[in-house]
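Of the protein chains in this complex, all but one are displayed in their positions.
What follows is subunit A.
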Amino acid sequence: MAPEISNQSLIFLIIFVIVPLALSYYYQLGVSKSVIWSTLRGTIQLFAIGYILTFLFDLPALYGIPFMLTVMIIIATFHARQKGKELPYVGFIIFFGLVVIEAGVLCLWLIFDMIEFKPSEVVPMSGMVIGNSMTAMGLALERMKTEFKENNGRLLASLSLGAEPKQASHLIIQKTLHASLIPNVDRLKTIGLVQLPGMMTGLILGGVSPVMAIKYQLVISLSIFSSVSLSAMFITLCMYRYFFNKNKQLLQNDEEISNSRS
């Protein structure tokens, strides 16, 4: 097992911050303030969540887990929503998607005895699934908006020939899903070769045997792979329709899109 990190040792972590600070100062990058601020913020957030998790892990599973998962999903919803806030109902759709995906993954874990229904196992594992799904939804939304802008002419051509919005958006849906899924597939391909995944490293440092660590890592990696794919697909297939009005006309700017369903 790795030695416990003392508080004095933690202080020496400041060396890792001094390097980017020195670079920023030397090359006048103007990021010194944000380096200091993000280091402080990250440290405080992590300590705070450490104490909160200690408290939550002691709660009875029956209401500790739903409470923590709801908080995580709400925060993830607000974060992912920023990438497409001009789209109608985007927050509700993201929230709904995250709930369904998380519930599905959790059910599978529990049914096949992969984890136990206790906060110390469900919360960190679910955190990884929710976090990755949130990122996938945000990326898919951003990509879809870019694709709609870049393919404006093709969309108009397609509609003008008599295509339904779904048929006209086919190429965009395809490109968005491709862009969202490829990094995910690549990550899975190189897992363990380029870098040891964080969870596995943590378990090995915590004294768990590498084979056991790999089993946990496989559960989480494949769960993330599946939930990220589903998240990207869900948000893309739900949201493309809001780029059109009820008369099957392409909406040309954010204002038209946000007013389309009001």
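Criterion: a residue touches a chain if its C-beta (ideal position, glycine included) is under 8 Å from a C-beta of that chain, and two chains touch if they have at least 3 such contacts; residues count from 1.
Heads up, the rule we're going with is that contacts and distances are computed from a predicted model.
Chemist: If you look up the hidden chain in UniProt, what protein name do you find among "Thioredoxin domain-containing protein", "Acyl-CoA dehydrogenase, C-terminal domain", "Putative ABC transport system ATP-binding protein" or "Transcriptional regulator"?
Modeler: From the listed options "Thioredoxin domain-containing protein", "Acyl-CoA dehydrogenase, C-terminal domain", "Putative ABC transport system ATP-binding protein" or "Transcriptional regulator", the omitted chain resolves to "Putative ABC transport system ATP-binding protein".
Chemist: Among A:R41, A:K85 or A:R154, which one is in touch with the chain left out?
Modeler: In the complete complex, the chain left out is touched by residue A:R154.
Chemist: Per the definition of touch given earlier, which of A:S9, A:S209 or A:Q249 contacts the omitted chain?
Modeler: If we include the chain that is not displayed, A:Q249 is the one touching it.
Chemist: Looking at the whole complex, which of A:A163, A:A179, A:V208 or A:L237 touches the chain that is not displayed?
Modeler: A:A163
Chemist: From the list A:L171, A:I191, A:L218 or A:L237, which touches the chain that is not on show?
Modeler: Result: among the candidates, A:L171 touches the missing chain.
Chemist: Going by the touch rule given at the top, which residues of subunit A touch the chain that is not shown?
Modeler: Considering the whole complex, subunit A reaches the absent chain at 153-154, 156-164, 167, 171, 247-250.
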